[in-house]
Structures are given as structure tokens and as C-alpha cells.
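Here's a slice of the assembly, chains where they normally sit.
Note that the chains take the letters A and B in the order they are written out, and that residue 1 is the start of every chain.
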Amino acid sequence: MYSEKVMDHFQNPRNAGELENANGVGTVGNAKCGDIMRIYFDIDDDQIIKDVRFKTFGCGAAVATSSMATELVKGKTIYEALEVTNKAVMEALDGLPPVKVHCSLLAEEAIHAALWDYAEKKGIVIEGLEKPKNDIHEEEEEEEY
Amino acid sequence: MKKLIYLDNAATTQVSKEVVDEMLPYFTEEYGNASSVYEFGSKNKGAIEKAREVIGKALGSKANEIYFTAGGSESDNWAIKATADAYKEKGNHIITSKIEHHAVLHTCEYLEEQGFEVTYLDVDENGIIKLEELKKAIRPTTILISIMFANNEIGTIEPMKEIGELANQNNILFHTDAVQAFGQVPINVDEYHIDMLSASAHKLNGPKGIGFLYIRTGVKIRSYVHGGAQERKRRAGTENVPGIVGMSKAVEIAVSTIEERAKKETELRDYLINRVLKEVPYTRLNGHRTKRLPNNVNFSFQFVEGESLLIMLDMEGICGSSGSACTSGSLDPSHVLLAIGLPHEIAHGSLRLSLSEQTSKEDIDFVIETIKKIVEKLRNMSPLYED
């Protein structure tokens, strides 16, 4: 059901693990599916994401989007990272099955949460960044029969 | 190619070669209409009646108490909805359990909309229904008790005898979804006071799309599929002769091998359970330790998510499932695991492995080693797991 790219990132996740010296950490979860994602950023003084790690308790798509999302933000400025949407992550993975779209939202939100944490710690405001929700739960349309 | 280790036999099984061989002539040679006048249909008619006898014998019932359906789901829907309809003058209350298959649960929910009242019994931490609660749940308006023989996810076998006796004493019909149990454990409908029993051929190396409902003589259940006069006017539709013949053969084989299979599978099952519980920390066995289907194993690995686990197992050629077959693809954690008291995130990390006669010790050894590796890998990636 998953694309080859998804399977690749799932099997060989990039940037999995923790960052000891992280200065931005964000954790988000989806209460409905019970999955949780945490992202660690090491952001330098030029506001460039020098290093990134993730930990994910979640489905194949969650792991793959975590992996891809970290790849996409690595080496970027925090403002560029802000632009990395779940759509971008999905596209980079050659798509996800419809029931798995919400998993990619976790990745987007985890990035935001980590950036928020960084901003708080630094006492700065990142333009365009809203306080991330703790629980990502996109309303899915479920037909009832 | 990697060796395939198929451990999803609770979802569906390989059709055995003998079964296919029995079916084949009925596709291209004996294709005449079984409900016809001409001689060319009579071999089909005979084959159908023989199948009814084989299955009746397996259950200790009469042949004419067996009605063919398209599978377990239809049997469950039929048993519950059409009994409700037939006995609604007597009462509008149905008792079932929280761990039934969705074919029973969603059917009961449907009936609730139609004005019926349904009690969903709790189960204990092993998935066994509480008989005291059942006793208390019985009302003068109770028309049906529907409790599964064995659970499809955690393999727990319910106290059929006690339930049957309670139903019988209180003059309440007793239906059991035996889709998982039939062919795996011996069943006698009289011993357990079963009035209706659902089964599905593809769970016992028979073909998909065929099953049956046992209906005790005297039960006033109505038709569910209305139409032609097949199945003594109780279930319409041109008889699926190849399916019926295949199921008959599968039942014949299952019944004649039931003991040795159970013995072999139970041994392997216990070996798998014991080693995994010992060698993988933070692991829990779901379902009753001994009152369980010979082929069912269900673990929860804390800090690990089920789908990821499944995919990684799959990459090693191991087919398992997480939650019930039909709900994979759904995001909700299994209602069965929640009913036995698991918290959401642990219910999420469950793995069902269901063995077959073909499963070997080597397979199981490989599975154990693979599980150990994968669980560790996933835990290292998990934000819930801090070593």
C-alpha cells in the first residue's frame, strides 16, 4: 500500500534517534490513532537547523514522514523549515494512501512544535508560527452506513 | 525469494489441495442447476445433501439443520437480525459481549437503532465473559444470547457450556459465532445447548465466500436473503455447489485431524509464547493462557506500534496481523484489547500470530529472533521508550 520511497524511509529511517544538545524539541500526538512523534533540533546562531533527529511511535507512514521531514528541514533556516508542509513531505514520498494523510500532519506539527520550543527558549518570536496543538486530529470524513 | 511464513490463519487460510480437487468438477462438468428436474442437476443435489450430512455430523446435529450461506458475516447477520424479527413479540432484548466480531457487534448496533435493546457484557482481563453479569443481564424480554465460541483476536475460548445452560434454563435462544472455533476445537451443539451457530469455510482451509448457519429444529428464525426456494425456503440464491463441496471436504479433513493438529499447534504456540515472554521485555500475552485456540498467539509489545511491527515482519516474510483482520486499515485500537483492559497505546502494539498445521518449529524460531530484533529497533525509535 505504500510507495517505494515510503518503504525506503521506513526501512532506513534518516535521522532517527535523539539529540543530546538539542535546543528545540517538539512532541505531538494524535489521540485518535494513538501515535506520537518527537523532533529534536540543533539550531545554530544563524537560525540554521544544523542537526535534527526524531523519535516516532506510529505506523509506517508516521515513521517515513518523520524521516523525510527531518531530511527536508536539515540545513534549512527556521523560516524555510516553517514552509515544509505535510503536502511537501507527502510529495517527497510519492504520496500516501488516503487514510494515512493525517500521519504526515504529525510531521508538520512536530516541526512547528520544535520550532516553538526553540523560540520560547531563545525568547524570540518566529513570524508566522502559531502555538502548535498538542493533539493533531484532522477530522476525517467517515461515512456511516 | 524469502520463505513465506504465513501466520495469519485466523484471518484466512490456504485452501488445501484436496479441497480444490473436490471442487473442480463442479465448475466445468457438474454445473447444472441443483434445483432442477433434470438428471444432470441431481449429482449436484446429492453433493449438497452429502455436505449437509458431513457438517451435521461434525456438530452432532441433523443434516437438515445446516443452512448454507456466503460466510461467517452473513451467518451472524442472519442469526441475529432474523431471530430478532421472528421473536420481537416475545421481547426486544439481546445479550452479547464486548469482544464479539464486528459481524455481531455492528449487527447488534443496527438492531439498537430499530428499537431493540442490547446488553454488551464485559469480559475479564483474559477475555472471558463474566457469567454473573450474564445472569444479571437476563430479563423477561431477553430473546437471544449471542456469545462467540472463541475470540478471533486473542483466541480466548468462552465458557460455552455454562452460557448454554443459562440460556436453556431461561428459555432464551443461544447463538454462537464459532467462525474461529469450528474445526479447531470439538463442538457438539447439544452438549452446549447451542441453537444457532455460525461458521465460515475459509477459516479451515476451505474456500472463501461460503459458510453455514446451524439452526436447531424448532427455532422460528426468518429468512434473511429472500427469494427462491433454496435451502428449504430459508436462504435464497442459486446454490454455490463448488463452495459447498469444498467446505464439506474441508470440514471432513478438519474433523478427522482435529486432535493431532491441536496437539501440534498447542505445543508450538506455547513454545512461542514462553520464549517471547521470557526474551522480550515489556511484553504481554493477550487472552487466556490455556483456554485459548490452539493456533492463536497475541502479544502486546509496549512502546511499539502495531503497523510498523507488521511491516517489518513482512519484510522478513512473516505475515501476521494487528487487531482483527477486517479492522486493519482502521485507526482505532482493537475493541477486544480495550475490553480486556489494555490502555490505548499498548493495545496499539499488539501482534496476532495464528499458526497452521504447516507451521514448523524452525519457522517459529525464526519468528522469535525476528521479533526480538524488530521490537528493539522500533523501541529505539520510540519516544515512549526511555531505556
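Simple rule for what comes next: contacts are C-beta pairs under 8 Å (C-beta built on N, C-alpha and C of every residue); 3 or more make two chains touch, one makes a residue touch a chain.
Just so you know, these numbers come straight off a predicted model, no measurement behind them.
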item: Protein chain stoichiometry for the whole structure, using the labels that appear; value: A x2, B x2
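The working rule: only the chains that are shown with their structure count from here on.
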item: Between chain A and chain B, centroid-to-centroid distance (C-alpha), Å; value: 40
item: Chain A residues within the chain B interface of the complex; value: 2, 7, 10-11, 13, 16-17, 27, 32-38, 55-60, 62-63, 99
item: Chain A partner contacts - residues on chain B that touch it in the complex; value: 303-308, 311-312, 315, 329, 331-333, 344-345, 347-348, 380-385
